[in-house]
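This structure is in structure tokens; I'll ask about it shortly.
The complex appears here minus one protein chain, its other protein chains still in place.
Letters are used for the chains, namely A, B and C, taken in the order the chains are written, and counting of residues starts over at 1 for each.
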Amino acid sequence: MTTVALRPATMAQALTRALRDAMAADPAVHVLGEDVGALGGVFRVTDGLAEEFGEDRCTDTPLAEAGILGTAVGMAMYGLRPVVEMQFDAFAYPAFEQLISHVARMRNRTRGTMPLPITIRVPYGGGIGGVEHHSDSSEAYYMATPGLHVVTPATVADAYGLLRAAIASDDPVVFLEPKRLYWSKDSWNPEDPQAVEPIGRAVVRRTGRSATLITYGPSVPVCLEAAEAAQAEGWDLEVVDLRSLVPFDDDTVAASVRRTGRAVVVHESGGFGGPGGEIAARVTERCFHHLEAPVLRVAGFDIPYPPPMLERHHLPGVDRILDAVERLQWEAES
Amino acid sequence: MTTVALRPATMAQALTRALRDAMAADPAVHVLGEDVGALGGVFRVTDGLAEEFGEDRCTDTPLAEAGILGTAVGMAMYGLRPVVEMQFDAFAYPAFEQLISHVARMRNRTRGTMPLPITIRVPYGGGIGGVEHHSDSSEAYYMATPGLHVVTPATVADAYGLLRAAIASDDPVVFLEPKRLYWSKDSWNPEDPQAVEPIGRAVVRRTGRSATLITYGPSVPVCLEAAEAAQAEGWDLEVVDLRSLVPFDDDTVAASVRRTGRAVVVHESGGFGGPGGEIAARVTERCFHHLEAPVLRVAGFDIPYPPPMLERHHLPGVDRILDAVERLQWEAES
Amino acid sequence: MTVMEQRGAYRPTPPPAWQPRTDPGPLLPDMRPYRVLGTETAAQADPALLRRLYAELVRGRRYNVQATALTKQGRLAVYPSSTGQEACEVAAALVLEERDWLFPSYRDTLAAVARGLDPVQALTLLRGDWHTGYDPHEHRVAPLCTPLATQLPHAVGLAHAARLKGDDVVALALVGDGGTSEGDFHEALNFAAVWQAPVVFLVQNNGFAISVPLAKQTAAPSLAHKAVGYGMPGRLVDGNDAAAVHEVLSDAVAHAREGGGPTLVEAVTYRIDAHTNADDATRYRGDAEVDTWRAHDPIALLEHELTERGLLDEDGKRAAHDAAEAMAADLRERMHQDPVLDPMDLFAHVYAEPTPQLREQQDRLRAELAAGAEADAEGTGR
Partner (left out) sequence: MTVMEQRGAYRPTPPPAWQPRTDPGPLLPDMRPYRVLGTETAAQADPALLRRLYAELVRGRRYNVQATALTKQGRLAVYPSSTGQEACEVAAALVLEERDWLFPSYRDTLAAVARGLDPVQALTLLRGDWHTGYDPHEHRVAPLCTPLATQLPHAVGLAHAARLKGDDVVALALVGDGGTSEGDFHEALNFAAVWQAPVVFLVQNNGFAISVPLAKQTAAPSLAHKAVGYGMPGRLVDGNDAAAVHEVLSDAVAHAREGGGPTLVEAVTYRIDAHTNADDATRYRGDAEVDTWRAHDPIALLEHELTERGLLDEDGKRAAHDAAEAMAADLRERMHQDPVLDPMDLFAHVYAEPTPQLREQQDRLRAELAAGAEADAEGTGR
């Protein structure tokens, strides 16, 4: 085993590095979006790319999200691999028709002759004090759209690895970047041959025996924190980071819940019609006779995302997770 | 009890009647959409309205769904009650930004001072031999959007009653009309004072003791048929027609499942990330200790809607429902 | 900081950054649709081209008639006829080189066929056995597009990509008059102009969007006038005059090929048939209007010109007619064969590799089908 030099970086930096490496490796990779050029994106994720690869490879588009995604479709039809940046979650909505009616379906419509290797980067979620329309968790819409992969990293290393995998994928990938983790820091080595993560595999971030917290993206660190806090109350919680919502890693999730017998799904997105329902339902289908309690959900409320001064009441935090764990019918335990 | 004269009508006719009665009752009600005027809509639901109420009350718009919904927002801001027709499910997608970012949020954004009483009629679902983009089941998107009511009738009487209620509601309602039930016929009386159904109440369409089929819209008749067929195999199935996905009638659904101890959710929409996950999860949360088996789901496949010649393989039919019922772990029964 | 400090110096000049980005004059279309047939310009038209156009128009009309008949015979789920619009359909196909790309809407199977696509493949969507019946790369024809105007940004992106790669490729995108109202029309034209992409937009203004007449769709002087708002030239042409449409489109394609950027062409034409076989046009228009347009029929216009100039005799007409009948007979025969379908295809192309979830569903359907086949064999069934 060779020793690899680890370097500290933020998630935003890891994403930039992933884009840069992908562009260097394959001239077909083009970045386009609003303010991705000279400005380097409002979150600076495309910083330096226009300078290094030229404006034809990293292009400031007119402000029109359907136009951005629609032209990316045409570019992909001609063999390019566009990486599109949607500036904020809610500003991807104008592109939904292109996404649902074309991006997700083109391969299928054409019996596989016209795949669309498009990566759609969407900074998502709250916790950054953004005013309305800047903090939506829109993953439920993407999950309900067959033909898309839906991926979201929670660590610096995964940000790099999964984005590389997304760009390398011959299918469209909605790549959800948790805004409030952009500035999270960690040590990681992009030259590690294992740096590129296959899409579709969940990972157990913390092992435990009492119950499983199933989560992804911005809620992963919160769940890890909750697991630490739970230790003090005598619960040994396992934390599964899904990483990929589509495809869904049933095996990893079900194996964990079969071990622990209890589960809570945690996400920031609204609960009703959100990802948690799907996850709880499929876990229950697979682990029914192992479950000591129904799979519970801790999610954002079913309300439009709150204004900055109230968002802390909305976001699933440690206490709310622990409350749910407490409701997992421990009395039933013999 | 007064005797009421029942008249046979199709669901499409009941919807027309609901629009006409609502327009006659309240001059603020305006219908707008593509081809809703002289043509009477591609499904003839607005037949005769332009003639009776004038083109200012029933207006053919330019072809631009965001424009239709966006101008409806402005009309509602000025006190009108627009009823918008989206020509087909997939053609509502261009209006998603207006829907999610404005229609669903305006009341909340303005602390209740600017409610938007808009009804958005969306013919949805398959089974009519439509070419691509004409048969989507898009209810998962609407369910995941707080601020909307999501309603869908399965009977002629409900089509009338729920559409009247939707138009009367001070909140935006996405009114999903099951395309393949447009020509379903039944007897009903619009003058019956109970004709207007409150939004948010599920109804038990068939009582049974063995298991509950939870369904809505186009799948209701299929479930009733399945229940009849099941009788022969010794299962006495209850069928719950949700009618309203938002708000969700937890009480009626949970009461049924507590009685029967088993449940299958049936819908045409794709399974993954579809309504069934939410429904199964919330039923399980509420009825865990009454359940003899996990709540199962019978749904469309997780694929883009098939071409007409293959759609019968995709749509949940009687056999698939009975197969699911069979998997409800009857052996476990003492 | 006070207000006074913030304020700038005094310079009562015009706003510093402003200058017209383009001279609008050359972008504006003429106020009358450009015509060739029946005018003096016709004398300059290439006889070979006119004869070719004639043969294609006759074939195109026959194709429309045949496809409409197939709906009545239950062989097509639906058919949006381009009867009356054949000059546009045919010219759109003929002005392109092999390496160029065509972006058709649902109404433009004829353009795809005129470009070389097998008519049966072109009709697959409308027969209902699959969404797209051909490999788009083969004849460089994008999938027939149903959601209005959504194909336009695709054409722009493809043309832009080709230019970035240094390839000499032009994209021609078709859209209806109604489709110009969609946001995607606007966004596509804007991107095309900003990027100077080699793309040509052809609006077939056939007077209606299903039942909605043009006057309820736009208040613009013409749809071609929209071009100026994007900084591209707009051209207005008689869409039933095949020679005129061919010339205007050829010029636009050449302009794009030379790096001149996009053009918006509005072809004024008329939808002689109903929107589709499922539509009842009598609900929104009278016969009289249709008749005025029948008198301006694209085939009649061209036939008259060719006959007048001695370029077409009865034999020539018969030859075109016979070729059209042969195509129709072949189409009829092949469309009367049931397509062979495999339900398992439903899962084959959703992703490069089916997800584990799709694999499960695939297995379930396979088992169902096997059980069904067995039951059928045994003459039983639930």
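The rule is simple: a contact is a pair of C-beta atoms (placed from the backbone, for glycine too) under 8 Å apart; a residue touches a chain by one contact, two chains touch by 3 or more.
Owing to the predicted nature of the structure, the values given are computational and were not obtained by experimental measurement.
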| item | value |
| --- | --- |
| Which displayed chains the unshown chain touches | A, B, C |
| Of B:A9, B:V42, B:A72 or B:V131, the residue in touch with the unshown chain | B:A72 |
| Touching the absent chain when the full complex is considered, from B:G147, B:G217 or B:P294 | B:G147 |
| Contact partner of the left-out chain, one of C:L76, C:V156 or C:M232 | C:M232 |
| Hidden partner interface residues of chain C, rising order | 1-4, 6-18, 20-24, 27-28, 31-33, 35, 37-38, 58, 61-62, 65, 83, 181-187, 190, 193-194, 196, 207, 214-222, 225-232, 238-240, 261, 268-270, 289, 292-297, 299-301, 303-305, 321, 324 |
| Interface with the undisplayed chain - residues on chain A | 34-35, 37-40, 42, 60-67, 90-91, 93-94, 129-134, 229, 271-272, 301-304, 306-310, 313-314, 318-320, 322-323 |
| Absent chain, residues of chain B that touch it | 30, 56, 61-62, 64, 66-67, 69-80, 82, 94, 97-98, 101-102, 105-115, 146-147, 149, 169-171, 200, 246-251 |
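Everything that follows uses one rule, which is that only the chains that are shown with their structure count from here on.
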| item | value |
| --- | --- |
| Most widely separated chain from chain C, with each centre as the mean of CA atoms | A |
| Rounded Å distance, chain A centre to chain B centre (Cα mean) | 31 |
| Numbers and ranges of chain A residues touching at least 2 other chains | 66, 94, 97, 101, 105, 108-109, 146-147, 246, 248 |
| Per-residue overlap in chain C, given as positions that touch at least 2 other chains | 130-131, 147, 183-184, 345, 350, 355, 357 |
